[in-house]
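Note that this complex is displayed minus one protein chain, with the remaining chains in position.
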Amino acid sequence: MNNIAILGASGYTGAELVRLIATHPEMNIVALGADRKAGLAYGKVFPHLRHLDLPVLQKIKEIDFSNVDLVFCGLPHATSQRVILALPEHLKIVDLSADFRLRDPAAYKKWYGGDHAALELQKIAVYGLTEFYRDAIKSARLVAGTGCNAIAGLLPILPLLHENLIDSDQIIINLASGVSGAGRGAKEGMLHSEVSEGFHAYAVGNHRHLGEFDQEFSLAAGQPVTASFTPHLLPQNRGILATIYLHGDAEQIYQTLVARYDDEPFVYILPFGEASATRHVRGSNYCHIGVVPDRQSGRVIVFSALDNLTKGSSGQAIQNANLMLGLNETTGLQLAPLFP
Amino acid sequence: MNNIAILGASGYTGAELVRLIATHPEMNIVALGADRKAGLAYGKVFPHLRHLDLPVLQKIKEIDFSNVDLVFCGLPHATSQRVILALPEHLKIVDLSADFRLRDPAAYKKWYGGDHAALELQKIAVYGLTEFYRDAIKSARLVAGTGCNAIAGLLPILPLLHENLIDSDQIIINLASGVSGAGRGAKEGMLHSEVSEGFHAYAVGNHRHLGEFDQEFSLAAGQPVTASFTPHLLPQNRGILATIYLHGDAEQIYQTLVARYDDEPFVYILPFGEASATRHVRGSNYCHIGVVPDRQSGRVIVFSALDNLTKGSSGQAIQNANLMLGLNETTGLQLAPLFP
Amino acid sequence: MNNIAILGASGYTGAELVRLIATHPEMNIVALGADRKAGLAYGKVFPHLRHLDLPVLQKIKEIDFSNVDLVFCGLPHATSQRVILALPEHLKIVDLSADFRLRDPAAYKKWYGGDHAALELQKIAVYGLTEFYRDAIKSARLVAGTGCNAIAGLLPILPLLHENLIDSDQIIINLASGVSGAGRGAKEGMLHSEVSEGFHAYAVGNHRHLGEFDQEFSLAAGQPVTASFTPHLLPQNRGILATIYLHGDAEQIYQTLVARYDDEPFVYILPFGEASATRHVRGSNYCHIGVVPDRQSGRVIVFSALDNLTKGSSGQAIQNANLMLGLNETTGLQLAPLFP
Partner (left out) sequence: MNNIAILGASGYTGAELVRLIATHPEMNIVALGADRKAGLAYGKVFPHLRHLDLPVLQKIKEIDFSNVDLVFCGLPHATSQRVILALPEHLKIVDLSADFRLRDPAAYKKWYGGDHAALELQKIAVYGLTEFYRDAIKSARLVAGTGCNAIAGLLPILPLLHENLIDSDQIIINLASGVSGAGRGAKEGMLHSEVSEGFHAYAVGNHRHLGEFDQEFSLAAGQPVTASFTPHLLPQNRGILATIYLHGDAEQIYQTLVARYDDEPFVYILPFGEASATRHVRGSNYCHIGVVPDRQSGRVIVFSALDNLTKGSSGQAIQNANLMLGLNETTGLQLAPLFP
């Protein structure tokens, strides 16, 4: 049994970690940190989890980490790096913030607008895209979870860049995401009255997850790649669908993805010509990828669907934690999607 | 390991059974029956379950039941009794239809409009309200799952009638239910365009679940009880909230419910004065009951929230099957609710 | 043409006033007040109204009221009374806040928790329930719009109390309301992730609109009436459905309501036995009332559906303003509901 602490437990990614760990046979939550809600029972903050026997929320600096094995850190960007810098050396850490995703300090500064406060940690952090960094994750002290949008684009595209199957100058990632990705903070734009019965794009051309696309695509292609990425907000809580327009041969792309993900426990390639749907992965750690040829020969549309709170953040975090703790990678993550 | 067959597997209650059994350590699905979709892979009918290794859908009469231990029957009302009548003797059966809920053939005819085709089975069927018929369920051959609305009213009210704490002539059950309770059949009234952004009552004063209220309330009170029951349709998929207006002492009612459900694994009594919410039980087998005093002394409002597809049907069915198979009652049912 | 100013124009009721006045042939918006958003174009605050030629938002104290005929005041409670107190004498005023709804200063203090700052105005304010105060409204200087929930209960019940057709000690108003009633303020509980796919009651037994029920019911009955009132939050933007449980004769109640509302332009009594639906009044000024007999003789369920932003506030406000300005009461209000 591994003792777990969750910092930033009062947000949606925190609650999703608790939900998943509730039926994880090898993890035991011993501390829940949330500075502003310290002193509250967790069931007060998230009444859907009131049936669980959980520690009371604590201020982070009052947590006793001596018997903790691994920390999940669901704190806001910028805060996270400062808190992690102060954590005891013996802890394994999975960070769900953006603070350690970008390896290049200049890229970090470009996308997040300030100097990094923990440059030494940034150097040793491993990018948490399990399917591509599995071995490094197993021995990492600090793993940086991917952006929830980033993983939806990276999983289908990276193998194609590796194999040089697509024109790297013609990558368009059109993406739509559920509201829960915006977190539990009270913002006018996330009110039910504003979001429901509507659809729009945001952060066109300047979304921070572009930093991850640039980093990973360029590495895979062996040359700088500048993808186009347009996120939209869906009137639903969970789910990301990436609709990806590429120049390449559809059959070849399909076979490559089938071969690449054949052994992966959470990535499914749909039958050729079938499109993915977010409702088919809701609440689960699965990613469904579909390949459909465009009517113009030499072009293809690739769909990638996952749950932003599960495979996009907290499920992925547990998948990585399983590896870091020497557990079977799928432990506690085989919950079937909830539909309808 | 217990071998399980699901008849009527192509409906929502069938899919919910498969979802729950997917992580149930003591059940193994060996047959899936669905006459009209026979021959299809289950993942074709419910793509969210495509990652599971499941038998292909079969016509019911072609299923080999010889190695089956227990059958879940999610067929339509009236069909169910005929199919169950023809099943081999050795099978334990949990029926999710309405066919065996009413013990009195006259009551059955009144609410369902025809003669019962399996009167002998009707006699031995046990009503599947686990918290009140646990012992009989353990040794039953045939258990009849409760109506999803019925259980939401029965759990909070039955203990109060037993203890004679409320005026049995003043019971009002105002109830709102999610759309999934109407099933997967294509009906104009259940289209997204018709249901979303709207709310209305239906079957006012004549909903069939009244038959169950009459049967169980009268039994508990020792005299005929005629409750008022008004169901409404919510623009959401899952969840039932019963708002129950009673004449009685709020404190006494609260203490009685706390005592009655203290040992029950799936029924939670909220702190006095707190109201239940469907979002806090979504996708789980839990029922949250809240007691709030009315501003008029001697009157009280009791709230009861559960997921119609889980505690209201398929979760309850597995809970009962666990008992019938000699397993721990909670096995496979401790999934935390999905929120948001 | 009548010159109109709207104070508190940056909220949902303000936007609804602008939407309705946009096609009102006898009203012309000359000033829009919103202190915190002063200086912004209205289309910046509500882009759905960007096609309209409207004045820029101003601080209230900078508005020149000299050529204004009538002011709609959509400010928060407590603020409203102070602002209205300072308005020039020549203005007609329709207040959409709660500040002038309760005639008794003690009742105001009980429900709103403080002394009233404009007691003289409180005395002359007319309660804006058009169907019952039409004559007084015509000659009023200040009309106080009803609570959006209050009107949904008052319209069906008041005629029955007047005629002494129901037991005034047995009035239960179970009500469900859309999210827009909570306004545009950023609150955690109104986020899409919190509201959608869920349903719960709030303010059980202590909602402030009880003050209006007490005032109007007692007046109509000629004795103190204490109704039970339980509001719920619906996962939809617009719409209120009141499900009202009464003791009385269904046929008599039905005939009384038919006769009472026969000449009213916005109140429709559905055929006997039919229940109302919020989707059938969305975006319109209509109220649909249905009467269904309960299965217990001598009891009845009355349904009342309206749009909280239209008949529940801004549509009602314009209806009253039409009367105050000597216009036809229905001018600009005959937009058909939006469905689907």
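Order of writing sets the labels: A, B and C. Residues in every chain begin at 1.
Going forward, a contact is a pair of C-beta atoms (placed from the backbone, for glycine too) under 8 Å apart; a residue touches a chain by one contact, two chains touch by 3 or more.
None of these values were measured; they are calculated from a predicted model.
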item	value
Options A:Gly39, A:Pro105 or A:Gly198, residue touching the unrepresented chain	A:Gly198
From A:Asn164, A:Thr226 or A:Asn328, residue that would touch the chain that is not displayed	A:Thr226
Omitted-chain contact residue, chosen from A:Ala277, A:Leu309 or A:Leu327	A:Ala277
On chain B, residues whose C-beta touches the chain left out of the figure	12, 179-180, 182, 184-188, 190-197, 235-237
For chain A, the residues touching the chain missing from this view	172, 174, 176, 193-194, 196-202, 204-206, 210, 226, 228, 230, 232, 234-239, 241, 243, 245, 275-279, 282, 292-296, 299, 301, 303, 305, 340
Missing-chain contacts mapped onto chain C	12, 15, 18-19, 22-23, 46-52, 179-180, 196-197, 237-238, 268, 277, 279-284, 286, 288, 334-340
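In this text, only the chains that are shown with their structure count from here on.
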item	value
By count of C-beta pairs in contact, the leading pair of chains	B-C
Relative orientation of copies chain A and chain B, as a Cα rotation angle in degrees, nearest 5	180
Centroid spacing, where centroids are CA-atom means, of chain B and chain C in whole angstrom	39
Cα-centroid distance, chain A relative to chain B, in whole angstrom	36
Where chain A and chain C are represented by their mean Cα positions, the distance between them in whole Å	45
Multi-partner residues of chain B (each touching 2 or more other chains)	196-197, 237-238, 277, 279-280, 282, 340
